[in-house]
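Apart from one protein chain that is not included, each protein chain of the complex appears where it belongs.
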Amino acid sequence: MKNNNIEPILKIENITKRFPGVLANDRICLDLYPQEIHCLLGENGAGKSTLMNIIYGLYTQDEGIIYVKGIEVEIKNPIDALRLGIGMVHQHFMLIPVMTVTENLMLGQEKTTGLKLGKLSKLDRSTVSAELQELASKYGLSVNPNAYIEDLSVGEEQRVEILKVLYKGAEILILDEPTAVLTPQETDEFFNILKLLVKQGKSIIFITHKLKEVLEIADRITVLRNGKTVGTTTPKETSMHKLAEMMVGREVLLNIEKGQPKPKEKVFEVSDLSVMDNRKINVVNGVSFFIRAGEIYGIAGVQGNGQKELVEALTGLRKAARGNVKLLGNDVTNEDARSLTLTGIAHVPEDRQKHGLVMGFSIDLNLILQTYFQSPFSNLGFINLDSIHENANQLVKKFDIRTPSIFTPVMSLSGGNQQKVIIARELNRPIQLLIVNQPTRGLDVGSIEFIHQQIIVARDKGVAVLLVSAELDEILSLSDRIGVMFNGKIVTEMNTSEADRAKLGFYMAGFSDEKMFHKE
Amino acid sequence: MEINLIIGLSTLAIIKAAPLVFGALCGLLGERSGVINIGIEGMMLISAFTTFLGSALFNQWTGGIFPTNLSLLVGLFCGIASGALIAALHAVLSIHYKIDQVISGTVINLLAVGITNYVANVYIDPTHLSGVGVFPTIPIPILSDIPIIGPILFSHQPMIYLMFILVIFMQYLVFNTPMGLRMRSVGEHPRSADTVGIDVNRTRYINVILGGIFAGLGGAIMVLESVGRFQKLMTSGRGFIALAALIFGRWTSNGALGSALLFGFSEALGVRLQFGDLNHIKVIVIVSGLALLGLGLFLLIKKIKEKEINIKKYITILILIVLGFTIMVGSNYIKFPSISIPIEFLGLLPYILTIFVLTGFVRRAKGPAAAGIPYEKQ
Partner (left out) sequence: MDNQLNKLNPIKIIYISVIVPILAIFTALIISSVVIILSGSNPLIAYSALAEGAFGNLNNWIETILKTTPLIIGGLGVALAFRGGLFNIGVEGQIFVGSIATVIIGTTLKAPAIIHIPLTLLAGVLAGAVWAAIPGYLKARFGAHEVITTIMTNYIATRIITWSIGVNGPLRKTTSFVPETNSLLDTARLPLMISDTRLHIGIVIALILAIVVYILLFRTTLGIEIRTVGLNINAAKYCGIKVNRNIVLIMAISGGLAGLAGAIQVMGLSPYNFTAGFNVGYGFDSLAVAVLGNINPIGVVFSAFLFGAMDAGARLMQLRAKVPVDMITILQGLILMFVAANQIIRGIYRIQIQDKKADKVNLSQGWGGGSK
């Protein structure tokens, strides 16, 4: 693909972007050739998204130049970008749930029919939906134009996102972490689509932090670290280890060191549990599993297969419709959050900012959110500030929470340190069961390593651990046993020694016949 | 006899509903684009005030040489302009300065009360400034002669017709035009709108200020088609009831009209009962019958639309309708004790209804997802 005679379709030179207190992009250079898949690799916070948002016109660079097809351009907003043929699929989908596929597609470039009344003309839904279907069949991205986004699966939503970008006439596609929500099989399928797109003349910038994917799909790879370009390479010239080192800046252990589990008695037992979501639909359907003291039970699965509701039911945030839950032999089904906490369940929630922390509270208060009503933090309803501060000072040290003071509001901590506050709070009391949901989402490698270690330490102390994660690598490296959740059910269960990515992905995609798997 | 009573009540209900509809449309534009507006009350109060001042002063300064209706139109213009202006204040505070939209609305309500009372005390009261009158009733030829429907729907003052037209137009605008699509996208998922090049804050500004025009109409109609002059605190909570109507109407124009009519009817009932000529208990019985009948018909239409096939549901609905009808007819043959309910209690109806509506429907109704959250471009 790399041909010196061909001019890059997109070239950026020395892009610099500062945010208050942070140098997000520091003289970054990148070029993209026609029909190339160029992977942009980097840790969370390396500046990948900032750079792409600059190219897409959501931010403006402080310094640096962008060339499209050799011409210097100024991209002030997404309209400019689209006009230049640059389209972007964001990591968090930019689709409006209460609108149809067609409506989402036309938004911003509405086609109208009948009287010409400008923005008050009648929307031409049927033309757009016909165009959509034509486009969909051209790229093999089938989707129902009249479906509402909120009724679509994540994979379908992603198809709509890509169609949206294509519909707007993009030649250069920026894809921000597109595989984060896909199963390995879906990812393969997705890569086929990308290859088709390239064959049809599109050029792609593919942002990710997953090393394997990079090696599989990229024509060239550029690695960013701390806002700087580390280097550009090709899959042939590099390896997983080299890429990881470029990305993190030091040698990284790709596998976590973990001793053999020494499971003891059954601590936690879930039988035939069914849970309804807010729409009163059963999204957890007769789930059963158990966890022993000193083992990590991982639940793998694509997001939205009932994991969220399952965890909520196990932690007292949602009522189960059927079935029962036993902790140390006692029935704790549908007990409230407080009494579950008191019986020894710790919970690291999926969304740390929404559930796990009070962002406006200082660190010391966040560290006692689960225990503020107990001695020594309070007495007869009055709180004891001294012991609260002492507790905070201890935990900040013990869990390496980087903060200027224990009185700092957690909103001004980094994501990794916020997660450490939660981990510190949850692990620093006598617990039997630790439930962790997506514990490292969006964190840097250092924090991920630290949190993984803490989970293993807890296991080795004899705590039963339930790990729910959409990251297959995390599941494979931490768990001792693995259950795969699909469509509200645990469709299979296996020891980690028997598991690999392909096998898990097969079950995550909803297949259940082992033979079929072997045929693949 | 009760047919005339019902015609009278329904006509009055539409009149009483009109300010609520305008208020609700103001809220609709704001909330659909993501800006909560609890300052509708204040906007309507100020607009009622400027409408009156505008029409009265114009008439005074021109020495009354122009027809009354021209003065009233000048007043209407003043009302609309001031509605837009004060909405612009709400927009600046909540969109530009990103202050809590509930606080911003409260500021507007406070200022509205302060300013209107102040000027009423220093100017209107001492000068005994008098109103110019109200818009005449304009029956629509032919249509107004249709029995029952004619007098209820087609024999009104002009702003009532305007209200109906605007409701239909707004329903079209919100769901079938680029402007509506963009408005809703900004209210549901502003980031998404931003990524396709829609200017979120600009869209919000436009919608909030347009909403102010509707609030202006709501304030104006209270002066121009009702009392003919400004009275202190004359909105008496209608701005808030309008918000409840909006929520009950599930953030749609048609729905807001329907629920405003319900509130209007309850207010009309309270007003009508204050004239001592009716037996309160009997009227309440008749109205309950009517309510059952109405509910039955509403459900019937809904079920037919949904192509419901369960025959049991239709039987239940039929029972409702028959029961309602029986109560209405039967009430003629029963002698009711004449107990009169104190005026203050009759006036409570819309307020209590508002609370009921909120408790019964808010949880099920789903408003625009981004309402109340200022947009940060990051």
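Note that the chains take the letters A and B in the order they are written out, and that residue 1 is the start of every chain.
Going forward, contacts are C-beta pairs under 8 Å (C-beta built on N, C-alpha and C of every residue); 3 or more make two chains touch, one makes a residue touch a chain.
The model shown is predicted, which means the values in this text are computed figures rather than measured ones.
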Checklist entry - Of A:126, A:142, A:239 or A:412, which residue touches the hidden chain? => result A:412
Checklist outcome for this item: Out of B:57, B:138, B:299 or B:358, only one touches the absent chain, namely B:358
Checklist outcome for this item: Of the candidates B:68, B:236 or B:316, the residue in contact with the absent chain is B:236
Next on the checklist: With the missing chain put back, one of A:336, A:386, A:460 or A:500 would touch it. Which one?
Outcome noted: A:336
Checklist entry - For chain A, which residues touch the unseen chain? => result 19-22, 315-317, 336-341, 347, 349, 354-362, 365, 369-370, 372-373, 378, 381-383, 385, 404-405, 408-409, 411-412
Checklist entry - So that we can see where the missing chain sits, which residues of chain B does it touch? => result 31, 36, 38, 93, 97, 99-104, 106-108, 110-111, 113-115, 117-119, 121-123, 236-237, 240, 243-244, 247, 251, 342-345, 347-348, 351-352, 354-355, 358-360, 362-363, 365-373
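Criterion: only the chains that are shown with their structure count from here on.
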Next on the checklist: Rounded to a whole Å, what is the gap between the Cα centroids of chain A and chain B?
Outcome noted: 45
Checklist outcome for this item: chain A partner, complex, touching residues on chain B are 172-173, 176-179, 181-182, 184-185, 188-189, 191-198, 369, 377-378
Checklist entry - What part of chain A is in contact with chain B in the complex they form? => result 56, 58-59, 77-79, 82, 88, 90, 94-99, 103, 106-110, 112, 117, 119-123, 168
